[in-house]
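I have a structure I would like to understand better, so I am pasting it below and will then ask my questions one at a time.
One protein chain omitted, others in place.
We call the chains A, B and C, going by the order they appear; numbering starts again at 1 in every chain.
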Amino acid sequence: MSSGLDNKIIELVLSALDGNMDSINALEDRVVRSKAKAALFKAKKDPGKFRAENTGDRSGADEVKETVTSDDSQKLIANFVLKGLDGDMDSINAIEDRVTRSKVKAALVKAKKSPDEYKKIHSPKAVSDVASSSSEVKKIVHEESINLKIKNLSVAKFPGSVLNENVDDFLMINPSIWYDFAIWLKTDSNLLFDSLQCQTGFDIDGKILEARYNLHSMSKKHYTEVRIQVPIENPKIPSVESVWRIADWFERETYDMFGIEFSNHRDLRRILLPEDWEGWPLRKNYEVQETYHGIVIPKMKEGWE
Amino acid sequence: MIKYFTDIWTSITTILGGMGITFIHLIRARQDNVTLQYPEERWPRPERNIGFDHDNYNVIRTRLHVDMDDCIGCLKCERACPVDCIKIVTEKAPERGSDIKEIKHVGVTTNGTRKAMVVTRFDIDMSECCYCNLCTYPCPEECIFMTGGPNSSRHPLDYEFSEPDRDNLIYKFAKSGTKEGLDKYIGEKSAES
Amino acid sequence: MTVDFLFDSLVSLFPSWENTDPFLVISMLIPLVATFGFITVYALVVIYAELKVSSFIQDKVGPMGQGVGLHAGKWGLLQPIADALKLLSKEDIIPSSANKLLFILAPFMIFVGAFISFIALPFNGSIIVSDLNIGIFYILGVGSLAVIALILAGWSSNNKWSLYGGMRSAAQIISYEIPAGLSLIVVIMLAGSLNMQEIIIYQQGGISNWIIFDNPFMPIAFVVYFISALAETNRTPFDLPESESELVAGFVTEYSGMRYAFFFLSEYANMFVVSVVAVTGFLGGWQSPFSGSLDSPLMGVFWMLSKTAFLIFIMIWIRWTVPRLRVDQLMHLCWKVFLPIGLFNIFAVAIWTVLFG
Partner (left out) sequence: MGIIRGEEMVLNIGPQHPATHGVLRLQVRTDGEIVSSITPYIGYLHRCFEKHCESVTYEQVIPFTDRCDYLASMTMNFGYVVAMEEMLEIKVNDRVQHIRVVMAELQRIASHLLGLGAFGLDIGAFTPFLHMLRDRERILDLFEMTCGARLLYNYMWIGGLSHDLPVGFVESTYKFLDYFEPKIDEFVNLLVHNKIFVERTADIGVMPQDVAISYGVTGPNLRASGLKWDLRRDDPYSIYNKFEFEVPVGEGGKGSVGDCWDRFYVRVLEMKESIKIVRQALASMPKDGDVHQSLPKKIKPPIGSIYKRTESPRGDLGYYIESDGSNIPYRLKMRSPAFTALSVIDEIAAGWLLSDVLAILGSLDIVLGEIDR
């Protein structure tokens, strides 16, 4: 996943790291061979890291398990909320885990605003309906906008992830689950957003930094926009660089211009500006430096004003 | 083995084919020649005929020129400039639409507009100009334009305007001494009355 | 016009002089100076030709002079002279971290390699500096001197591009010596001599007696030799050592002015040498293509130079037509195509000579 290499090459490189060069040299295809060799050069610099990265790649099933468990807990919460809506507050109060209890209560407050809708989405029966009659769902989805579809689909998997009510133009996503959400957007068979068209940052009145992702699906030919807001004091957004490889450079550019830190980005450096540039130029409160490497930056050209 | 020989064969044929094409160019050098002997032969103006009398109609983008007699000091060009290379300073004329001979100020433009302003400074920094032509469109008097083009009888095609000093590229169109002359003129006027 | 001839005539002119050492020096100096002058004039002509041919191919007219100023003379004839003057008057820069001695030595060595090859080149039956009995072998031998010079230039510049250029050119020139040599072995087999003049005399009697038409395998040998010669002189499509879009300028990246001019000069001089060898070996040397007519000594010089000029023209023509090979493809071409063909040629010509010769 990390370096985007074929599994075959990774296998070859791993075996070569163990000393088995013959398997690479025996390769017929020149292209693959040279790629494998190049990967080997890279890998030999830090074999441990390579092994860790790429063997971890294969045991990605663990991650899936984790999400499943979190999914389960969400289902649990939904269950409790449904009970609460029916007036059974005792069972909620009886939850021993404080965190879960508070979560349930928060969800309950939200749900009470529109209890019918919440019931519709979360009652076990409805979920099974969606699963069983997929063709029917497709027909409905075709009529509604793709953003609404994402919102509805996401409720089951990532409840509370879409923050905005009106999703005509964009989806406002909770930054904490963004990475998993992005993987889901890319891999879900209904969505398949395989192409990140544009990623950029915004400075909203000097208080909030916003990252916007324009996603497109080459196979489904649909398009959406995702926005993530973070406070300007602590601008941290999970990096999706390993989901869409182009996000690597896009995020570097956004970091360069806005100072949004993309956590878990492997190589977060300035991209367009020099390494030692001060400040984040596209923030609204940016001021041009007085000097750069001892060179005074002229504000106004001589003999003009 | 067959591939070995077909490779050799395609190499020979394609390279000979390419050499044939270049040879045709070689012998047709006189007809095909597209270059100009620059200092003697200039790049010709493209034939542009827009179908009506176009004395002031200008598309050629060479250097900017201002007809100061027509300039009313409306600052539209200054505002239109995306790189802020135009700088205009105006003073209120003592009398709208009248000539001031002392500073060679012409009161009425060729379009018949009576000027309310005297332009004391009109600088264009040609080293910053991006030749976007944006300043020429809003001008109500059509007094700022790019030289060359259909009206080149007045302003010959010129794309060589190198200067030994950068400062020489700041074109000063306002007539020299306008500011002092105007102050003096107003002073005299007020003294008279 | 050999050294021996000059020496003998000097001795016979001044029979009273006991000590003949000065005569030897003089008789050696005169041809050398003449050769040097010839190389310089020839280089100017070829540079002009290169400019013009490339321009015509690219739909330009190249350097031209017209109007009042006559910028580069009539038809731009003065352009190569202006180029030469520019090169000579340019600042001579030696990079501070370069190995100074080797850096200075390299351009001279490469020029010496090209220059001493001229000793064995026949211009007609008598104009040859030294009629060596191993002439063709000698030229192949001293031609390899260039490799050392190129490696020196590449290494001493202390520049990665130069190093790449130097290493590439070393690999390339050494490799292509072999197919070139194999093709010439076929010629030597037929002519039965390593002497340039004897090879030419073997081809006496018109165009049909030229070695290239001797048997069906000789055109192949000629093509192999010619392409190998292109590679040896670092011309496109084999100009990897100095490929401008990859290695900036390869081994000459750090050279400027006079020193650069020497590399330039020796490249063109090498072109001349390999063309003369090709003409000698395959195209009848200074012999007239028409048997018995137009074969006076002066016409001999004409035939030699015009045949050489034709080959040089083809070199220029190829240069402005084809792209450049990659370094491994270059080696592939040498070792997997030309070498088998060259060996096969020797075998085939031998059998042909036994059967039909």
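By our rule, a residue touches a chain if its C-beta (ideal position, glycine included) is under 8 Å from a C-beta of that chain, and two chains touch if they have at least 3 such contacts.
Predicted, not measured: the structure shown is a model, and the values here were computed from it.
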Message = For the chain that was dropped from the view, give me its touching partners among the shown chains.
response = A, B, C
Key: Options C:I57, C:I128 or C:V273, residue touching the unrepresented chain   = C:I57
Key: Of A:S15, A:S145, A:N174 or A:Q197, the one touching the omitted chain in the full complex   = A:Q197
Inquiry  = Applying the definition given at the start, please give the residues of chain A touching the unseen chain.
reply    = 4, 21, 25, 30-31, 34-39, 41-42, 169, 194-198, 200, 202-203, 212, 214, 218, 221, 225, 244-246, 248-250, 257, 270-274, 281-282
Query = For chain B, which residues reach the chain that was dropped from this view?
reply = 7, 10-11, 14-15, 17-18, 21-22, 34, 46-51, 58-61, 80-82, 130-134, 137, 146, 149
Inquiry  = By the contact criterion defined above, which parts of chain C meet the unshown chain? Give residue numbers in ascending order.
reply    = 54, 57-60, 160, 164, 236-237, 239-240, 243-246, 248, 320-329
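By our rule, only the chains that are shown with their structure count from here on.
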Ask   = Taking each chain's centre as the mean of its CA atoms, how far is chain B from chain C in angstrom?
value = 54
Note = Averaging C-alpha coordinates per chain, one finds the centres of chain A and chain C separated by a number of Å equal to 65
Ask   = So which bits of chain B are touching at least two other chains?
value = none
Shared-contact residues (touching 2 or more other chains) in chain A = none
Ask   = Once bound in the complex, which stretches of chain B touch chain C?
value = 8, 15, 18-19, 21-23, 25-27, 29, 32-35, 37, 39-40
Key: Complex interface listing, chain C residues touching chain B   = 53, 55-61, 64, 66-67, 69, 71, 317-318, 320-322, 337
